[in-house]
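One structure, pasted below without further comment.
A selection of the complex's chains, in situ.
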Amino acid sequence: MANKLKDAWKGGKKTVNGWLAIPTAFSSELMAQLGFDSLTVDLQHGVQDYMSAVACFQGMQPHGTTPLARVPWNEPGIIGKLLDAGAQGLICPMVNTKEQAEAFVAACRYPPLGNRSNGPVRAGIYGEPGRYFYTANDDVLCIPMIETKEALDNLDAILDVPGVDGIYVGPTDLGISLGILPPVMDREEPEILRIYEMLVKKCDERGKWIGIHCTTGAYVKRMHDMGFTFGTMGSDVTNLVLGVRAQLAGLKG
Amino acid sequence: MANKLKDAWKGGKKTVNGWLAIPTAFSSELMAQLGFDSLTVDLQHGVQDYMSAVACFQGMQPHGTTPLARVPWNEPGIIGKLLDAGAQGLICPMVNTKEQAEAFVAACRYPPLGNRSNGPVRAGIYGEPGRYFYTANDDVLCIPMIETKEALDNLDAILDVPGVDGIYVGPTDLGISLGILPPVMDREEPEILRIYEMLVKKCDERGKWIGIHCTTGAYVKRMHDMGFTFGTMGSDVTNLVLGVRAQLAGLKG
């Protein structure tokens, strides 16, 4: 099964990602029917673990949404398990050095590009039989998060690690690391926006993709316009909260 | 633990109910923090069963939201289990006759008012020790649904069953039963609105409460204004969908 998200990016499309913090296949299949190009199961800050990630992947599968996951940390055990479960891309938090980027890539790639172990229990059965091993190294997206001052300092080295397909920006952690508070999501501070522009430029120069975590659709649009390849338009949680609040406003007239 | 919802109604307050179709304590605790007076775990049409209802009750408990459930059907086994699990009120679908209303009430009340069996595994531990048995018959809300032509024909008899605290209107099933299609939620048809007014009047005459399933906050307001005691302002599912759609609109500018 080709990675539709990667194909879209190759075709120059700006995409919209959704974020799953609620650990059920049911909420995942709901989100998958609402028009997201990809959905990311958040095992770091979401109420998610490996089993719920499997369920979420199952929920989104019939709807053609590209399954992604954010791992809890740069640890090889869970990276391998999520890829075997069918993730077509992984976002890894707190990749601050070249060595951390290399370790992340190595855990995601079969030899000779890395040291991933073979056994794609769900990933393989959905591909053409026997093909998964040959296509996975190319299909699976490796996306380290850039969200600290240290990562900015090491940015060129991280971006130049072979196998890094792109980067993902975490606005609140980045702000915290830079001492720019409060830790909000859709940023307006000029110094942060300048960093975003720099990141887009660095990725463009290398033909790498770049995404960012946002809350509102309007901000995703703004990031698309700034040059980001994809933006996350909130999670199931934030959209549920916004949905209820809008109705409460209607209730109060 | 007194039934705060019942107290609010006694005080003349119009309340807003939420509806839980997603089977997790986490989504329940999210909903419980958004301002609903009560939350109803929907075991009939939601992706819910007894165990997920327990989890949802646990999720909403610290937030003071009154826990309700809609049972899948007028069957005594699940009625008893949900009350023991801590539901402070039950909504029962498709109560069309006096006999069905009597059976529903009997399953909800301890003797001599009914035949509920004693063993409030979660309900009891939250009350003052040893008090639950004495207060439950008064605190637990028994709310049959009025959603068919047959129920309208038997309305007086149903409303006059001792122990029926109020009724709940199911707009789509009522429309289907009356042959008024399509089966939508927030109705505009004059003949349906006339029925609503009649139902409010019949309940008012008897000092009984009346609620209705709605989708939007604006329609809940309209029903409050018509005289309904409470309105359901959509479910976790409908609010999530509305929330995402609003952001998608923002994305498209």
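To keep things simple, chains are lettered A and B as they appear, and every chain counts its residues starting from 1.
Here is the rule we use: a residue touches a chain if its C-beta (ideal position, glycine included) is under 8 Å from a C-beta of that chain, and two chains touch if they have at least 3 such contacts.
From a predicted model like this one, the values you see are computed outputs, not experimental measurements.
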Copies of the one sequence in the complete structure-file complex, 2 being shown, number 6
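By definition in this document, only the chains that are shown with their structure count from here on.
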Residues of subunit B touching subunit A in their complex? 16, 18, 21-24, 26-27, 30-31, 34-35, 47, 216-218, 220-221, 233-234, 236-253
